[in-house]
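A short worksheet on the structure shown next.
With one protein chain withheld, the remaining protein chains of the complex are depicted in position.
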Amino acid sequence: MSTLTKRNPEGASADRVITMAEAIREALAEEMRRDPQVFIIGEDVAEAGTPFKVLKGLVEEFGPQRVIDAPISEAGFTGIAVGAAMTGMRPVVDIMFGDFLTLAMDQIVNQAAKVHYMSGGRWRAPIVIRATMGATLRKAAQHSQSLHAWFAHIPGLKVVLPSTPYDAKGLLKTAIRDDNPVLFFENKAMYSTRGYVPAEEYTIPFGVADIKREGRDLTIVATSRMVQVALEAAERLAELGIEAEVVDPRTLVPLDRKTLIESAKKTGRVLVLDEGHQSYGVTAELAAAITEGAFYYLDAPVVRLGAMDVPIPFSPPLEDLTVPDPEKVVAAAKALCGRA
Amino acid sequence: MSTLTKRNPEGASADRVITMAEAIREALAEEMRRDPQVFIIGEDVAEAGTPFKVLKGLVEEFGPQRVIDAPISEAGFTGIAVGAAMTGMRPVVDIMFGDFLTLAMDQIVNQAAKVHYMSGGRWRAPIVIRATMGATLRKAAQHSQSLHAWFAHIPGLKVVLPSTPYDAKGLLKTAIRDDNPVLFFENKAMYSTRGYVPAEEYTIPFGVADIKREGRDLTIVATSRMVQVALEAAERLAELGIEAEVVDPRTLVPLDRKTLIESAKKTGRVLVLDEGHQSYGVTAELAAAITEGAFYYLDAPVVRLGAMDVPIPFSPPLEDLTVPDPEKVVAAAKALCGRA
Amino acid sequence: MMPSPGLEMRAERHHAMAVDGEQWLHMYRQMLRIRRFEEQVNELYMSAKMPGLAHLYIGQEAVAVGVCEALRRDDYITSTHRGHGHCLAKGASMDRMFAELLGKAPGYNRGKGGSMHIADPDTGNLGANAIVAGAVGIATGAAFSAKMRGTDQVAVCFFGEGALGQGVLYEVMNMASLWKLPVIYVCENNLYTEYTPYQEVLAGEILDRPRAFGIHAEAVDGQDVRAVYFAARRLVERARAGEGPAFLLCQTYRYYGHHVGDIDRSYYRPREEEEFWKKERDPIRLLGTWLLQERLADERILEAIAREVQAEVEAALAFALNAPYPIPDEVAQHVYADKAEP
Partner (left out) sequence: MMPSPGLEMRAERHHAMAVDGEQWLHMYRQMLRIRRFEEQVNELYMSAKMPGLAHLYIGQEAVAVGVCEALRRDDYITSTHRGHGHCLAKGASMDRMFAELLGKAPGYNRGKGGSMHIADPDTGNLGANAIVAGAVGIATGAAFSAKMRGTDQVAVCFFGEGALGQGVLYEVMNMASLWKLPVIYVCENNLYTEYTPYQEVLAGEILDRPRAFGIHAEAVDGQDVRAVYFAARRLVERARAGEGPAFLLCQTYRYYGHHVGDIDRSYYRPREEEEFWKKERDPIRLLGTWLLQERLADERILEAIAREVQAEVEAALAFALNAPYPIPDEVAQHVYADKAEP
């Protein structure tokens, strides 16, 4: 892992460097070739390849029977995917904007997440729900939310947040092969992010955090695009002589508490970053879990940086205030290290 | 507050003692008499008075125009309530089982919560959504969830969890007069819980935690029915010479961080109880907030006790394992106080 | 439109040929099994031997039996909060049903589901569902999958008329129609959605709704198991032949309360109404009378069936009462499926 990680996200020129969108498309294509039960359903997924063009070319290879344009019925086609998953298929549901997950919550939370447990293990729902997340694209309050915390709170669901093309491809392949409902959150501000992705096939196991950068002075735990923000901040902190370790849990459920806690014990100072709203969000669980495991090693309380507790505004100068950026992270890290 | 609190939840016999259901009904009736804009909409709310009989008698006093039986359309009638609220009414929406909130998430989260902000303050949606929560009633996985953490995570919403008839009445009256969308969670296992409620009118402000029991050795922060569990545990701990302070935030949004932190500073040991699933739930935010504010006063990391991270099973012996009870709380408290 | 009774008759006649007396007797037995099973469930509740509540299907037996008799074992069904009848009619056995209702380990779902969540892959039962209309997506998805996998399985989606209030039903009917899925939506109109007469919460004509989505729809007398069976058989054959989805509206009535605890019902429906349906429209008595008239059975045979069913209920109940609860460790099992199990 670590070598691959090192070359990540800026792959050595010799390596194969592709975008996040391409990595996701490759994962889908490879799994659809590998398993005829895998199919894609969502809005404008076929010819259009989604508004983000992530699925471009898939309908040409796999046909409209396996890349299915659905009506604007998030609850309906998610429910259909649950039934298909229970009866032998492996649906990959495309939710164009994560904000629309609000329309399919019953299907995801009351049906997919619980059917294995409620049936005493007799039915299972191997379904992957791909949804976008993330702000800063001037899409305003109903197209910019990062709602992954909701799903991490529901037993029966697994939750994945890739931060690099390499992770996105390996984790998506694992998600499609998993026998449980998996929420796979893609940051729409990262689709064109480039990174090293080997030509050879690989998968990445769930529940294994990845140390994106090693450091001794403080630990920055970050998810999705916030990992890139953390890495940028880490470079600037290095110039100030502060060596930050950047840890990416990669999957919120299952969560690799061990790796997070070990890093916290090593550095004694922890900053947690996530693009969801800060209150009652992912940063709270990560901070609590780390504090539980490393309390006696911490020099200071874990510092949390999530999105502001405000709906995402459209106005660019306001929107840019709402999510953590390298400046904010550097400032918080300096304060945490008594260098404010 | 404190005197009333002291007599709470077991009112001195001289006082007026009523059930949680009666307290809620009184709050609704008083506000409907006070403000003709207030109305109730939901399933079987009129003649039936809901399956829990909480609204019994209201249709007789206020008529079917203000106590409205709706079809089984949670998204639809919640959306209608949002539009009515924006145009001069004050709807109180009845969601029979909190599990059905999954069907109205778009209306609550993308519409009601955001309309004031998205419109630059020009529209407002004064709507109260009453929903039940809580397990242990043998209703299985789709009728036993406590999903309040989801709403506390969404800016624009206020979230209320009463733990006594007294609080329920005062907080519900405040909720109905509030100009924002308020989620009001009633624990269905507490409707027949009795407690002191004065005959005189009163309201309880949001964002003011209530110390249900004073103590010096540890702080137990608890919500909804877990407050009763905490008080029971506190009695047993007292017999062991451990004096627990029981603090009830009463509203998760706004949250009275100050009172929680002060109690934590005083006792140095904190246990957090909530009936929602533990991971990525309310206990995480409360633990993180307290740790941020009282880190240097804590003898040990904040201990969290939420519902197990499993769907609620039907089988009684299994269901009883899933939510915190006085035994579990006593054990956790003893361990926290080094008396395990 | 709904065919006139006359037409209905003619349409069915040649079908009738294909049904022998044994099969009618089997349906009689099936309806009686549901009736006796649930009377026992009610007793368990009344004697506080059963945890939680149950929604009794008594009075509606002809719908579950008539429809499921037209299905193969490998066809799918989804059920509702009022699901015991559907589960039994699709082939569930009483002992494991009772065990599930009591939260016992040998229950169909280890006691984890209970009355509202009985599911059984062996009989194609995708599960009862405690969310009104909560299974319409699952049933439509099962039909979608059958078509994709190239099997000729059919999926039946049972729901009460109250489910017509849930938007997701229209979302999936639209897709079932677009993609010609082998799914049959069986709407059991028992006149009440909980404690509210259905007309108070439903506008327009029920059959117009599926038709607006291009779905073939018909109504049938839900107390006449033969009518239900013939209609279901036609629609199932149609779906199996790739001719697409259908909607079957069954007019029926529940004898007991919305759930076992709903004793005083006078404020929402008149006693006389209940009496009328029980006396004049009972599906079991209607079939029994017809069997005697047609000489397909005599009193002796029907009494024998009754005795056998009673014995089955008693044995099944004893099994469940003596069965163990799941061990504590099971609470954390089955949250996630791993490739290993089952």
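By letter and in written order, the chains are A, B and C; residue numbering begins at 1 in each of them.
Keep this in mind: a contact is a pair of C-beta atoms (placed from the backbone, for glycine too) under 8 Å apart; a residue touches a chain by one contact, two chains touch by 3 or more.
Predicted model, so just to flag it, every value in this text is computed and none were measured.
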* To do: Using the whole complex, pick out the displayed chains that touch the missing one.
  => A, B, C
* To do: Using the touch definition up top, pick the residue from B:27, B:46 or B:75 that touches the left-out chain.
  => B:75
* Asked: Thinking of the whole complex, not just what is shown, which of B:115, B:246 or B:321 touches the missing chain?
  -> B:115
* Selected residue (touches chain absent from view) among C:154, C:184, C:202 or C:337 -> C:202
* To do: May I ask which residue of B:102, B:180, B:223 or B:278 touches the chain that does not appear here?
  => B:180
* To do: Touching the absent chain in the whole complex: find that residue among C:30, C:109, C:145 or C:174.
  => C:174
* Contacts of subunit A with the missing chain: which residues? -> 43-44, 47-48, 51, 69-73, 75-76, 99-100, 103, 137-143, 308-311, 313-318, 321-322
* To do: Considering the whole complex rather than only what is displayed, give the residues of subunit B touching the chain that is not shown.
  => 39, 65, 70-71, 73, 75-89, 106-107, 110-111, 115-124, 126, 155-156, 158, 179-180
* Contacts of subunit C with the missing chain: which residues? -> 164-171, 173-175, 177-178, 200-205, 208-209, 211-215
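As a working rule, only the chains that are shown with their structure count from here on.
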* If you take the mean of the Cα atoms for each chain, which one ends up farthest from subunit A? -> C
* Once you find the CA centre of subunit B and the CA centre of subunit C, what distance in Å lies between them? -> 38
* Asked: If you average the CA atoms of subunit A and of subunit B, how many Å lie between those two points?
  -> 31
* **Multi-partner residues of subunit A (each touching 2 or more other chains)** => 106, 110, 117-118, 155-156
* To do: Would you mind listing the residues of subunit C that make contact with two or more other chains?
  => 110-113, 117, 129, 131, 134, 167, 335
